[in-house]
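Every protein chain but one is kept in place in this view of the complex.
We call the chains A and B, going by the order they appear; numbering starts again at 1 in every chain.
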Amino acid sequence: MQNVTKSKWWQTMILKTIAMVLIGFIVFGPLMGTLLWSFAEKWFWPAAFPQELGLKYWKIAFTGQSPVLDSMAISITIALIVVVLATLISVPAGYALARFNLPWKRILLVLFLMPQAFPQLPVFINMTSIFYRYDLVGTVPGVIAVHLVISLVYSVWITTAAFKSIPVTLEEAARNLGASRLRVFFRITLPLATPGLIASSIFVFITSFDEFTGTFFIGAPFIQTLPTLMYTASMGYNMQYASVIAILLTIPALLFMLVLEKFLKAEYISGLGV
Amino acid sequence: MANLTIRNLSKSYGAVRALDNVSLTVKEGKLAAVLGPSGSGKSTLVRAIAGFVRCDSGEILLDNRNITHEKPELRNTAMVFQNYALWPHMTIYQNIAYGLKLRKKSPEEIREKVQWALELVDLQGLEDRYPKQTSGGQQQRVALARALVVDPEILLLDEPLSNLDAKIRYRLRFEIKKLQKRLNITTIYITHDQEEALSIADQVILLNNGQIQQEDDPESIYSSPNNPFVAEFLGASNVITADILEDDQGLYVLLGGARLPVPRGKKPHDKVSIIMRADEVSQDREALGDSSFYTLKGRISEQMYLGAKRRYEVATGEGHTLLVDLEKRLPTDADIELYIHRDKLYIY
Partner (left out) sequence: MQPRAAVKRPSIRVSDGQREAVSGLVLVLPALLVLCVLYIYPLCASIAGSFVSDEGIGLHNFAKAFTLYGTDILFTIGITIITLVLVFVVAVLTASFLRFRNWPFLNFVYRLPLFIPYLIAGHTMRVFLAPHGILNILISRVTGLSDLPGLAFSWIGLVITFVWKQFPLATLLILGAFQSVEDSYIEASLNLGGNKVRAVWEILLPICRPTVLVAMVLTFVSTIGCLTIPLLIGPSKPVMLPIDMAFRINYMGDWGVANALGVISYLIVIALSMYYLSYTVKKEDA
């Protein structure tokens, strides 16, 4: 009896290990290539591993011999401004959509979803031709405008869900004790919605930081964010350089993946299901 | 239809013993009510029989078939879930027919059997509705029909009535009982409601902390509880802890001035539990005939009107408080003398 369970235990362990290696390869394998390339100084076919490893390209990226640092500064500045703007307009909108008896509430919510649920490229193209008229093409405000509109869905939906998840009774209790509606909002509702607002900010930041297509049309060639810089490098088969930037672009998203679990409560996600 | 035998079943969740060496037998065609407070292990027991809980040790047998390690889908048990678990995307008809389809019955047979089941639970005409278009009581009966239509060897009811209003609950209780007798199907009925258990079961199994406290027919378990827990759970209103005293005639406890015997094995200054139901006390000495009884004395300290009767709180000279139900109206602060059969007063 003991032996049977033991051999069965071994079987499951072996199966589990094989599955883990396979899944790990499927998920991490492609990324491994990028990671290796970023440290490869020489890598010729058919070696399984780069012949020479080193930090050469990382040094180039970080010592001002390249536009990487400038691009990173622009990318982060743009992303932060987009976060602030998106939060400023989404908090009142989300609160109204969660609490007020609005006509066509569902249609409004679907409207904010549209930039993500409909092909974006034609809109970017026409935005470019409109922006030309106002000299916004190739400027930071122009790029901020594109990023804002495509990240709006995350901030509006997540803030709406966050406000919805706060029981109305908590607000009613405070009003019952004599607090004004505005005071209740700032002292009760907003603090309780903070995890949701953080989750929304994270989504907006990542969306803006990693956005390529809109920036490519509106910002090029004067505004070089990290994604457009990486695209140029990758298309020019500058593999090491492109891989370094790719990793720089991925790190914030991966960091946020770890902290997001904390802030993105299950009820927010279920609130997103139409 | 089958006999159910459970031998030494145990299941732990971490440090919690949900089932602790549980053994029991339910004879073919009997309805066994498994009664206990929440967390007593009664749900684990029924889920173990259905196969949703894998037990650490012990055996489950249907007649002579050992199903302990059988997959749930091969056990031929039928369960009615607490929330009914009616599939919202299927009509009543489709819900009931599902089990038959899984058994690859012919379309005619399915139609016939579903019709039979609908009649059985008196739901003809509702077959094309979706579950959310029916009332709670109707959903309960659909769940019952879905379980019965597959001719299970054993029917498992997991708190089947707990989500319903008191009135419907009361009526459905007897409908279930009637059905069960008519089909002569071995049934396990989980409930936390002692009245429900006593009123419909052939056999009551009382669980606490994963252990069987007592297993008996309803009358015996009610009239002679094994221990204070059983007595209290089955509705004894008075559980009094008293000190054991000693004089030259031996050990005794005092309640309302009456000298009560002490169970064997107790020492002086130990505690005993005295258990007594509020409605088994009488003011009428004659009604007790010439059987032996105790006389308890006290003073009414509080009273409450309950409709058909009144509940009095009686303070005894020893500082205990007894709850007593009487029909007569008495003033508060009155001295009172109460009589109770010797075997209606349990001392542990």
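Here, a contact is a pair of C-beta atoms (placed from the backbone, for glycine too) under 8 Å apart; a residue touches a chain by one contact, two chains touch by 3 or more.
Nothing here was measured: the structure is a model prediction, and the numbers come from that model.
Student: Which is it among A:Q11, A:T63, A:T77 or A:S129 that touches the chain not included here?
Tutor: In the full complex, the listed residue that touches the missing chain is A:S129.
Student: Would you indicate which residue among A:Y95, A:Y154 or A:F205 is in contact with the undisplayed chain?
Tutor: Looking across A:Y95, A:Y154 or A:F205, the contact with the absent chain belongs to A:Y95.
Student: In the full complex, which of A:A61, A:V83, A:V149 or A:I166 touches the chain missing from this view?
Tutor: In the complete complex, the chain left out is touched by residue A:V149.
Student: For the chain that got dropped from the picture, name the residues of chain B it touches.
Tutor: Touch with the absent chain occurs at residues 50-52, 71-74, 76-79, 81-83, 85, 87-90, 98-99, 102-103, 130, 146-147, 150.
Student: May I ask you to list the residues on chain A that touch the chain which is not drawn?
Tutor: 20, 23-24, 26-34, 36-37, 45-48, 88-90, 92-93, 95-97, 100-103, 108, 111-112, 114-130, 145-146, 148-149, 152, 156, 206, 210, 212-213, 216-217, 227, 230-231, 234-235, 239, 242-243, 246, 249-250, 253-254, 256-257, 266, 269-270, 273-274
Heads up, the rule we're going with is that only the chains that are shown with their structure count from here on.
Student: Just curious, how far off is chain B from chain A if you go by their C-alpha centres, in Å?
Tutor: The separation of the two C-alpha centroids amounts to 55 Å.
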